[in-house]
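A protein chain is absent from this complex, but the other protein chains hold their places.
Labels for the chains are A, B and C, by order of writing; each one numbers its residues from 1.
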Amino acid sequence: MSRVHKIFRKFYKIGLVLFLAIFLLFIFDEIQNLDIKRYLSEHYISEGVQETGAINLVTSVLYDYRGFDTLGEATVILTAAATLSFMAPIKKVKMLGTEFTIIIYQTIIIIIPFLVVLGMNLIFFGHISPGGGFVGGVILAMIPILVTITYGITFSENKLKANHKSLLEGIGAIGFILLGLLGIFAGSNFLASGQANFGLGNPGELISAGLIPYLNLMIGIKVGAGLATIFNSLIKEG
Amino acid sequence: MELPYVVVIILFCLGIYTIIMNKNLIKIVVGVNIVESSLILLLILISFKLGGTAPILDRKYELVVDPIPQALALTAIVIGGSFIAVMLALVIKIYKRYGTLNVDEIRKLRG
Amino acid sequence: MESAVWIILLPLLTAFFLGIFKLYSDKLFYSLVIVSMVIYLYLLILVINDSYPPKVYSIGDWGLLGINLMVDSFSAMFLLIIAILFITVIIFSLNYIKVNKHKFIILTYVMIAGIAGMVLTADLFNLYVFLEVSSMSSYALTAIKKTDKSIESSFKYLIMSTFGSFFILLATILTYYLTGTLNMAEISLEFKSVPFMIKSTIMFFFIFGYGIKIGLVPLHAWMPDSYEASPIPYNVLSSGLVMKSAIYALIRLLYVIFGVEFLTESGILNIGVFWGVLTFIIAHTLAYQQSNLNRLLGYSSIAQIGYITIGLFLGNEKGLIGGSFHILNHGIMKGTLFLVLGIFYYSLKADEIEDIQGLGYKFPVLSFTFVVAALAIVGLPPFNGFVSKWLIIEAAIEAGFFYAAFFILVGTFLSLTYYLKVIIKLYTKTEKKTLIEKPDLSLKLPTFFLGSLCILFGIVPSLPLSLINNIPKFLLNNSEYIRILLGG
Partner (left out) sequence: MITPGFLYLEGALFLFLAINNKIKYIISFLITTGALIITFYLTPGYSLQINFLNYTLIPFRVDDISKLTGLIFTLSGLAAVFYSINISSRSNLQLIFLFIGSSLTVVFTGDLFILYIFWELMEISSSFLIITVSDLTKKTGYYFFLMQAVGGLSLLWGVFLNHSATGSLSLNAIETGIPFFMIAVGIKLAFIGLHTWMPQTYSKVPFYVTVVLSIYTTKVGVYVMYRLLSGINILAYAGLISALFGIVMALKQNQVRKLLSYSIITQVGYMVIGISIGSAAGITGAFFHLINHILYKTVLFMVAGVVIYTTGKENLEDLGILGSKLPITSLATLVAFMAISGVPFFNGYMSKTIIKEALQEPVLIWGLNLMSFGTSLMFLKFIYYAFFQNSNINLNRKPTISMQLGLGFLTIIMILIGINPFLLENLTNIDVDINYFDIKLMLSGIQPFLWSVIVFILLKKYLVKEYRRFIYYDIYREMAKIFVKIGYKLSIYHNGKLSKYLLWATTTLIILLSLLI
């Protein structure tokens, strides 16, 4: 390919992107001038607390109004974890790790309980304070990740077997669906918590908001296990 | 027109440019990441109201930002994250098999 | 109408449980596969039966506040394809798949769940989520052989279709920004007040994003690669369900959210028809060049998608009927071809055209099935492909697209050129080949089942058409759909 052709191709690509940018600018500018309606979110804000019993509206949207999306994304994580785990080599590969000082090792051991507490807090208080299953799950996933980084892949795999992780993950996902099915058994629809009048309690307390805390827990378990699996598989790849 | 939207557009087009311009697989994945973050930023922006508090109604509030886009953003983040993970795993595999990261040399399938 | 949500939940539950069982007991695993398959078939038939008039199922009983599932004739037709293809493929792959068998079955269940979600949901963002579920599992299934080619093709597929999903997500976000809701019915009511320019921009983003997943030329380039490198049972689902679910979602969005009047005035219908013609002409020309049969069939799938696009973009009743019928038929025909090819590959590792020489005398009945399916997909009577093509051409002439109708016939001739090449190679005598493995009944039975459907739907097209004939009622005037979805 000649140089002229290269340069032409480069400028052609730049032109394409510039066109796209200008077009988007134009469109967004158009959109700014429109009056926008938000009655759905206004209804959530005004009625949401009574309807779902959760103070954290994001949680109530994620786990109650649009719980089905959450199921979908949980499935996506599970699929990604499964994909990575079958793409990772079966045999343990020697991960390239450096020797850390004693400080690191000790700190990790000390940190772990705090991480557990923090994660559990985020999960269980997800419906009354900032947080929720995803965040908590990520925090919980930090633990095996840290262990893997410092003590090496073999050690962490010994501590927490890959099978157990995928078992946890499956339990999380299945639990989510089973909790949703409770709604059907209560004579309402799938994933119904408020509608199937499971005790919403009075907002702001720990035991309130019907199914939401338990759904949070399931998602937390699932995300934690999934992220840990993903990380370990990637480490094994390297 | 507010500045943040311009930022969104710049990030979006920057990501697209990275994807179609770069030969390096890792850089392509980075470009994908940039585009996703620009979209998430867009989600956050459209939920923004001036002077609104976070949608956690435990104290007195006058104005609350729109909770739906934040929930959507959370979903989008998770989906995007798992996509990036799979992409990186594939990149590693490709690097092992083909011994290169140049996208133009990965052409066992053609015709 | 409880069973609608079960259509999505059952495969998910099965997949999760399988994920646990595979750690412990194989017997449990396979028995669960069989059992859930049977139950699933029953559920599908249940839902398809009372799909008319359409039913709405509201998740969490939130009504318009939450996510709704809706079953109308279009989705019922798609569930019928799932019922036909999914069952056959699972039975087939129980013996066929050798590497990563558990993962293959689990991921297939997940993919089916994602596709069922795409088909049933009436919520824009939920559609995106389930689209990603099904795409994620298809990337995994493409890469599952872990050969160089499969890894490469999976990467190309991943990048290309992520590129498409950006624009789908962008369009979804903009739609929420403009309308403040995600329910399709409310969106299409709100859209009446949105200016033309922005509406058509959003529409073009949707078309581009889904166009990559559909594989319209020139967005098709990843598709033959993924066909060549992925296991053949997955190819059946990929050509029968994954591409088709994308075009299903696109058509659903266009006709329900935007409405056919807007489509006609924005001229997207002409663009779509022209695009379809371009697609199948180029795809046929390329398919003639291929020496790998998977690749050849892949290009042929792209071409058939071109026909379907023409049918669905004509914007009149006959076109929608013909296009939907061709979706069903193409799933069946291409499924048959792939399964026969799969048996050839299973028994003597043959997937190049050269390798299948003389197999017509080794497997007479299988080759006859192949010939029937090939003639059907070319569109010769008295097979099912002919009927749907006839409907599409008639609709094209009725809508005034004479050039499209004429080029469909040209495309028929072009497809004959390469399928006949394969058939003749099949019936050319050669020296004895030795079977590596003898195909048993569980491989042959699904193949013959699909092949017989080719003939049955060709001679008695009224069987599926009785279901399909209701489709235009809810697509051509979306007010009906909207009324039902809003719970009127």
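In this section, a contact is a pair of C-beta atoms (placed from the backbone, for glycine too) under 8 Å apart; a residue touches a chain by one contact, two chains touch by 3 or more.
Since the model is a prediction, treat every value here as computed from it, not as a measurement.
With respect to the full assembly, the chain omitted from this view is in touch with A, B, C. Check C:34, C:99 or C:197 against the missing chain and you find that the one touching it is C:197. One of C:10, C:107, C:207 or C:277 touches the chain omitted from the figure, and that residue is C:207.
The chain omitted from view is touched by exactly one of C:147, C:285 or C:477, namely C:285. Contact with the chain that does not appear here is found for just one residue of C:50, C:190, C:398 or C:480, C:398. If you put the missing chain back, the residues of chain B touching it would be 16, 19-20, 23, 103-104, 106-111.
By the touch criterion stated above, the residues of chain A touching the omitted chain are 9, 13, 16-17, 19-20, 23. Within the complete assembly, residues 155-156, 159-160, 163-164, 167, 197, 200-201, 204, 207-208, 211-212, 218-219, 221-222, 224-225, 271, 282, 285-286, 288-290, 371, 375, 380-382, 387, 390-391, 393-394, 397-398, 405-406, 409, 412-413, 416-417, 420-421, 423-424, 427-429, 461-462, 465 of chain C touch the chain that is not shown.
Heads up, the rule we're going with is that only the chains that are shown with their structure count from here on.
The pair with more inter-chain C-beta contacts, choosing from B-C and A-C, is A-C.
Centre-to-centre spacing of chain A and chain B amounts to 15 Å, using the average Cα coordinate of each chain. The set of chain A residues that touch two or more partner chains comprises 38, 40-41, 44, 66, 69, 72-73, 76, 79-80, 83, 87.
The set of chain C residues that touch two or more partner chains comprises 125, 129, 132, 136, 139-140, 143, 146, 177, 182.
Within the complex formed with chain C, the residues of chain A that make contact are 23, 27, 30-31, 34, 36-41, 43-44, 64-69, 71-73, 75-76, 78-80, 82-83, 86-87, 163, 166-167, 169-171, 173-174, 177, 180-181, 183-184, 188-193, 195-196.
The residues of chain A lying in touch with chain B in their complex are 10, 13-14, 16-18, 20-21, 24-25, 28-29, 32, 38, 40-41, 44-45, 48-49, 55-58, 60-62, 66, 69-70, 72-73, 76-77, 79-80, 83-84, 87-88, 128-130, 132, 134, 204, 223, 230, 233-234, 237-238.
Residues of chain B that touch chain A in their complex: 1-2, 5-6, 8-10, 12-13, 16-17, 20-21, 54-58, 64, 66-68, 70-72, 74-75, 78-79, 82-83, 85-86, 88-90, 92-93.
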